[in-house]
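Report on the following structure.
Of the protein chains in this complex, one is absent; all others appear in place.
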Amino acid sequence: MSASIHRLPAPFDHAPIEIVERRLPWGLLALLGVAFVLLPLLGGDYWLNAILIPFLVLSLAGLGLNLLTGYTGQTSVGSAGFMAVGAFATYGFLLREPGLPLPLALVAGGLFAAAVGFVVGIPSSRIKGFYLMVTTLAAQFFLEWVFVKFPWFYNHASSGTISAPRLEIFGHPLGSAEGRYLLTLGTVAVLTWVAVNLVRSQIGRNWMAIRDMDTAAAVIGIPVERYRRLAFAVSSFYLGIAGALWAFAYLGTASAGSFDINRSFQILFIIIIGGMGSIAGSFIGAAFISLLPILLSHGGQLVFGGSLDAGQVQNLQKVIFGVLIIVFLIREPEGLVRLLAKLRARLAVWPLRF
Amino acid sequence: MQKPFKRSLAAALAGLAAAAAAPQTLAGSNEQFFPLATYRVGAYASSGIPVWAGMIDYLRYINDVEGGINGVKLVWQECETEWTAEKGIECYERFKKGLNGAPVAIYHPNGAPAAYALSDKAAADKIPLITLGYGRTEATDGGVFPYNFPAMLTFYSEASVVINYIAQREGGFEKLKGKKIATVYHDSAYGRETQGTLELLAKKYGFENIQIPVADPGNEQSAQWRQVRQAKPDWVFLRTWGVSTPVAIKTAARFGFPADRIIGDIWASSNEDVLPAGEAGKGYLALTPYPGGAGFDIHKRIKQHILDKGKSDLKDPKSFGSVYYNSGLINAAIAVEAIRAGQKKFGNRPLNGEEGRWGLEHLNIDDARLKDIGFGGLMQKLKLSCSDHEGGGAARVQQWDGAKWNLVTDWIQADRKLLRPLIDAKSAAYAKEKAVTPRDCSKA
Amino acid sequence: MTFFLETLLGGLLAGTMYSLVAIGFVLIYKASGVFNFAQGAMLLFAALTFVTLHEQGLPVVLALVLTLAIMVVVALIIERAVLRPLVARSQITLFMATLGLSFIIEGLAQGLMGAEVRALDLGIPDVPVFLGEVMISQFDLVAAATAAVLVTVLALLFNKTRIGISLRAVADDTRAALSIGIDLNRIWQIVWAVAGCVGLVAGLLWGARQGVQFSLSLVVLKALPVLIIGGFTSIGGAIVGGLIVGATENLAEVYLGPLIGGGITPWFAYFLALAFLYVRPAGLFGERAIERV
Partner (left out) sequence: MSTHAPTPGEFILEVNNVSLSFKGVKAISALSFRVRRGEICALIGPNGAGKSSLLNVLNGVYRPDSGEVVFESEHFRRIHPLEAARRGVGRTFQNNALFKKMSVIDNVQTGLSRHMRSGFLEQAFGLPRARREARAFREQAESVLEFLELQAYRDVEVGSLAYGLQKRVELGRALIAGPGLLLLDEPMAGMNADEKREMSRFITDVNRDLGTTVVLIEHDMGVVMGLSGHVVVLDYGRKVGDGTPAEVQANPDVIAAYLGTVH
């Protein structure tokens, strides 16, 4: 049949694509340069440990959830559960396979999370939308319970916590703030690149098709159930690796409690605020959600000094978050990323440009 | 796609540069910085709030009345952790470099998650952590954990104290044989920490050791207490935390289990734990290293110099002398005394973390000293060393009469020799897993 | 055998506490198709307001009335500021909005009235009574009775009054209801107000049991499986769902728990809910929506 398609007139120009592909790298390279070279040099412990590393990990988690929710349209509030799987699995591999290099352990952990995600995704063929969310909630609680309950997962430490084994890649120790930062950044960079490939591929298009209208997707020959489950698996893979990084590159230790329901909500907010169905949105949302609290409490300290009741700042913060979420849902359902795009559009027509 | 991301990141970084500038240090001041990682919001805020009041009031008292520690004034700043590890780390990173040149000698993580998350970081930064009544029990072994101080009472000792108290009540250890002791615990790292100890003690004394978990948050416990009722234990050791404590006490009453046969642990021993239980809490027993009550010497002093002068951090004066308020006092006092000890070696100046640790490891608060600082009866003798980061290991049992706590025993000492092997085994395992070579404490 | 009976009975009674929370959800879901995650926060807010007012020295009745008034105002604000702008958006969007809402309410509640735990004594004797061998908690009996009264009142409200009838009309077919001139916004206001009052009742009972503090808002997580089982659109379902969850949860913890380590209550109810979802995707009493191409 495709032969007959070729009887149709030859392709029109695909200039737009060419432009897109030619334009992208520069901004990207500059960004990566700053991230990989400048920040480690100028950063300092506080920045790396307390701001950049968590920001990157949350971005990765947001990215993972975005693949599931933003691109495939299946809301999940079980993200933290999958993060936990990744963290504990990676720990297990490093502990019981001492020879295993860190990157492989991370991937293995991710795959493990992916498998769990796949299983959780199985009902998605029968249960839809809001009810599916309940499945993920159940998974969240169940996984939390598992990692509290069975000491094997945390090597029978009576504290129930797992702590980072020596982080090193092929002999280079990554214990320092810079090391852990670079490990995180590297992982996030690679996985982001993969995600971009995916969402621009046929697979990505199929996901979005299912999101926008699943019946039609089936009618034009997209195996809806399989792609739904695939989305669950991929998303969980990302979340799993994010979880491992959260535990080892950021906290340095973790227990089931580090991955509770609130973390799941936090990640959901990241993509609501940042932008559903947008890679960049995940990063923007993460930046926002991890920076706002710090800015607020710093601000609080600067303004009120020691006399300030930190609790009130926190309450205020909660309110601000809540308001923002609602405002975004009402005014800009596509999140900050869309907002910024509009801003750019405005700047583009700004007289000074011409 | 990347464009907006870059843009916003740039903006965010710019915005932060200003904020992050705040804790930068300028050297050479004669002040000692006390970072306060607090939790005033979230599920556990209600237990936290009095603690900070106690700490701040004591620090203020040291400044105003004693003119600081040998002339070194104390400064402090708060940072909200919501009892979470990540915010705890953020606060620690913000504080560890000190405040305007005033160095950090001792850090209170205030919260188990943060304590675990910080234990390695702190060792790397050479800042000692005091985790009074929480944190890694095996950190008692200062050889492996040079910068962790689970001072005064670890969960192991706590369990031992409870058994010793029960033996006391039953009239001797031999009477324990065949008794049933049920532990109702918050199903978490904290809750399970005593299981090994109780097993050991159960073997040693021949009582039946029943473990019943309560899942977080634990606001519905009929199932658990129905199990208790079925098992008909002689005593219940209650190791809950936050809301699960009052619910436990109430539910126990609903199932007709007498409150005076329940012994709460450190984290189930405060006014905030029993007040919500109302009537049901009458007769409830609890062990504590920092008994409640405003009758101690230090309270008289603080009342005179701080409260009555309206300088107190307490929002609700009712909780003056509450268990958690007193724990704040004791936490602060230990730090202050450790710095004093350190100053003996390093001179009367602000100390850094390493010097702070030396101070802690040479801390020796005997009865005489307790009397001078007004903590007699409120706080136990405390002698720390390289090989023993716990010291004391005793607690008193108090009973709630519906309005206040009354102490019903003197200090009950834990059977620490018996437990030490457990601790050494765990610290050794940790050393192995993390490939750390223990310090030789005979040289320290 | 007695023990089993006791567990079952106790479980059923404990279940009514869940039902109390669930009813609030059902009301709002029926009228506006919103799964109101903020219900838990409203619970906390209501109880906290009441206790605070009471501590200020107001007599119980006055405090109660005042709190009710406040809850109504809150409902009006929510309807105006959150629901109206989001009308006709997807369920998930609305759900997320209520997530945000719960943040706001919790923040305000604790910011304004403090995070300290407050004792709340309703003067309900909380000592066991015996039916022959079987032991029951008086408190639970009172809670169950309250639930019964509440349901009767609501039933009357919805079956006898004009508001109730127009509410049912809205629930059945929003467009039709609008076409016969029913003011949707007003219905929403009323329903949210009623839900707020139900929240107060539930908040007081739960508060009396565990003290009034932040973790009150966590009971929302208990209500979700109840709703899945009972269906989001049926008050009767909420009751039955609550009973089922309460009973099975207790039986599971007591009989199944010891085998697999106990502490299974947080997720057991959800797994039960999933099982139900598979068999009856719209719950026991929920009306099933037909998918249209």
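Before moving on, here are some points about what is shown:
Here the chain labels run A, B and C in written order, and each chain numbers its own residues starting at 1.
The definition used in the following text is that contacts are C-beta pairs under 8 Å (C-beta built on N, C-alpha and C of every residue); 3 or more make two chains touch, one makes a residue touch a chain.
Since this is a predicted model, take the numbers as computed values, not measurements.
Although one chain is not drawn, the whole complex shows that of A:A138, A:A217 or A:A247 it is A:A217 that touches it. Among A:V119, A:I203 or A:I330, only A:I203 touches the chain that is left out of the view.
By the touch rule set out above, chain A reaches the unshown chain at residues 1-2, 4-12, 14, 16-17, 194, 197-198, 200-203, 205-206, 208-209, 211-213, 215-223, 230, 277.
The criterion applied here is as follows: only the chains that are shown with their structure count from here on.
The pair of chains sharing the greatest count of C-beta contacts is A-B.
Centre-to-centre spacing of chain A and chain C amounts to 33 Å, using the average Cα coordinate of each chain.
Spacing of chain B relative to chain C, judged by their CA centroids, is 37 angstrom.
Annotation for chain A: residues 145, 148-149, 311-312, 315, 318 touch two or more other chains. Each of the following residues of chain B touches two or more other chains: 40-42, 45, 49, 187, 215-216. Interface of chain A with chain B (complex): residues 24, 27-28, 30-31, 45-47, 49-51, 54, 95, 145, 148-149, 155, 158-161, 163-166, 175, 196, 250-255, 257-258, 278-280, 283-284, 287-288, 291, 293-295, 297-299, 301-302, 305-306, 308-315, 318, 336-337, 340-341, 344. Against chain A, in their complex, chain C makes its touches with residues 35, 81-82, 85-86, 89, 91-93, 95-97, 99-108, 110-111, 115, 221, 224-225, 228, 260-261, 263-264, 266-267, 270-271, 273-274, 277-278, 281, 291, 293.
Those residues of chain C whose C-beta lies close enough to touch chain B in the complex are 3, 6-7, 10-11, 14, 17, 110, 114-121, 126-128, 135, 137, 139-140, 206, 209-216, 218-219, 222, 249-250, 253-254, 257-258, 261-266.
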